[in-house]
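In this view, the complex is presented without one of its protein chains, the others remaining in place.
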Amino acid sequence: MAEYIISILLLIGGCFVLVGSIGLVKMPDFFMRLHGPTKATTLGMASLLTAAMVFFSTTGEGLSVKEILISIFLLLTAPISGYMLIKSAIHHKLDSIERTTGKDNIEDDV
Amino acid sequence: MLETVILIVFAMIGISLLLNLWRLVVGPSVPDRILALDTMYINSIALIILYGMSMGTALYFEAALLIAMLGFVSTVAVCKYLLRGDIIE
């Protein structure tokens, strides 16, 4: 039973990580590329780590919950690194593709 | 069954690492490369956890945690360098 749960969680996690990387390659400009890694990869990792948690709880000695620490850490830091990246992209005046709306909402930084 | 699934997920993570590497090499801008590098960090955590599972040992957990922390700090430091031309002001 636990084996099925671990397998499903692992496959979901692998798919999400793969989708995040596909988004990184496929999207036409930087701001759209950022969406894949900040969201899909984070959930993929959370799913993989939950699988690891179930795996070590059932095979090892006793309950193992420390994997949840990495999930929490990634969940907390993903938006921050995304924010830093988009801030440096705006600072370097990277081009977004032409059909992007509301580009005049970006103000020049000091 | 679990061994097969772990192998499949290994392959998935490997493909994502290759895709990230492509973005890292092609660019075209510096933030793109940093983003690719950050994603590679996270994917390598996944690889380490999977390796630990296939070996049946929880020893690699600390390594994964350290990579997560160093990856985040280095991403923020490089972004800060891009923004200000300086890391510690």
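Chains here go by letter, A and B, matching the order in which they are written, and residues are numbered from 1 within each.
Quick note on the criterion: a residue touches a chain if its C-beta (ideal position, glycine included) is under 8 Å from a C-beta of that chain, and two chains touch if they have at least 3 such contacts.
What we mean here is this: contacts and distances are computed from a predicted model.
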Per UniProt, the name of the complex member that is left out, chosen from "Multicomponent K+:H+ antiporter subunit E", "Chemotaxis protein CheY", "Xanthine dehydrogenase family protein subunit M" or "FecR domain-containing protein": "Multicomponent K+:H+ antiporter subunit E"
Shown chains that the omitted chain touches within the full complex: A
Contact partner of the left-out chain, one of A:L10, A:L34 or A:L48: A:L34
Contact footprint on subunit A, counting only the chain that is left out: 15-16, 19-20, 22-23, 26-29, 31-32, 34-36, 38-40, 42-43, 64-66, 68-69, 75-76, 78-80, 82-83, 86-87, 90, 96-97, 99-103, 105-107, 109-110
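In the analysis below, only the chains that are shown with their structure count from here on.
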Whole-Å gap separating subunit A and subunit B, where each centre is the average of the chain's CA atoms: 11
Subunit B residues touching subunit A - in the complex, by the definition given at the top: 1-2, 5-6, 8-9, 12-13, 15-17, 19-20, 22-23, 29-32, 34-36, 38-39, 42-43, 45-46, 49-50, 52-53, 56, 58, 61, 64-65, 68-69, 72, 75-76, 79-80, 82-83
Residue ranges of subunit A touching subunit B (in the complex, touch as defined): 3, 6-7, 10-11, 13-15, 17-18, 20-22, 24-25, 30, 33-34, 37, 41-42, 44-45, 48-49, 51-52, 55-56, 59-60, 64, 66-67, 69-70, 73-74, 77, 80-81, 84-85, 87-89, 91-92, 94
